[in-house]
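Below you will find the structure I want to go over with you.
Here the complex is missing one protein chain, while the rest keep their positions.
So, chain A:
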Amino acid sequence: MSGSYFQRDRQWHPPALTPSYKTSILRAPKNALLSLPTTASEETGPVFGHDVLGPLDADLIRNFSQDGTEAIGQRIVVYGRVLDEAARPVPGALVEFWQANAGGRYRHKKESYLAALDPNFGGCGRCITDEDGRYAFRTVKPGAYPWPNGVNDWRPAHIHFSIFGHAFAQRLITQMYFEGDPMIWQCPIVKTIPDRAAIEQLVAALDRNATIPMDSLAYKFDIVLRGRRSTPFENRMEGN
């Protein structure tokens, strides 16, 4: 029998209240979370078919192009695998991602940063992992971005990720950072995560072996979702 999902390690994840990230102050519950084993309501979750995807969904260089012109910026491929905590691949996982353009500007009506929009860059994409849990997309490297927290706070270059595993209990939103960026270690949002190793797990590695010569650099970003309990003694012979 397969069973409930592993308890989340909430010493590893950021806590709700992280005052140097100011918005968290009024948006953090004060009461303890109610802890329970997962039930069928959390051990199931929506699964999406390839019919939701369009042909350019994983190509942010072209998917918002107005006239066939490609987005401006450093061309990169981001690839990786979605795994669970037992190191098993998570196939069929919908991965959504969004980001600013090469100048750090988001295409969003509430956003007013003076850096220019790129008329050929929307900033959203998505893909579904293959049978080995692999995903890949093409984009431009996002720029750093100033935000009103401290008077001079800047986000490091980052790409937001939203991942659907196989269960609502695995639902996760996180951010990917880039190897070597000194701003990672200055960011109040990054530093909501208490453990340096947990931060390092969100830093994508430059992978020269996966670059496309004369075209794009490549970054590898693996994502780990919660694992599911299944002790050897409880296992059925045919597996779970």
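Keep this in mind: contacts are C-beta pairs under 8 Å (C-beta built on N, C-alpha and C of every residue); 3 or more make two chains touch, one makes a residue touch a chain; residues count from 1.
To be clear about the criterion, contacts and distances are computed from a predicted model.
Engineer: What does the UniProt entry say the missing chain is called, choosing from "Protocatechuate 3,4-dioxygenase alpha subunit", "Phenylacetic acid degradation protein", "Protein FixA" or "Cation:proton antiporter"?
Structural biologist: Missing chain, per its UniProt entry: "Protocatechuate 3,4-dioxygenase alpha subunit".
Engineer: Return the single residue from A:Gln186, A:Gln201 or A:Ser230 that touches the missing chain.
Structural biologist: Once the missing chain is taken into account, the touching residue is A:Gln201.
Engineer: Determine which one of A:Ile61, A:Ile76, A:Ala157 or A:Ile189 touches the chain that has been left out.
Structural biologist: A:Ile189
Engineer: Among A:Arg134, A:His160 or A:Lys220, which one is in touch with the chain left out?
Structural biologist: Checking the options A:Arg134, A:His160 or A:Lys220, the one contacting the hidden chain is A:His160.
Engineer: What residue numbers in chain A mark contact with the hidden partner chain?
Structural biologist: 3-5, 7-10, 12-16, 18, 21-31, 33-48, 52, 54, 56-57, 63-64, 83-87, 96-98, 106-111, 122-126, 160, 162, 166-169, 171-175, 189-190, 192-193, 195, 197-199, 201-202, 223-227
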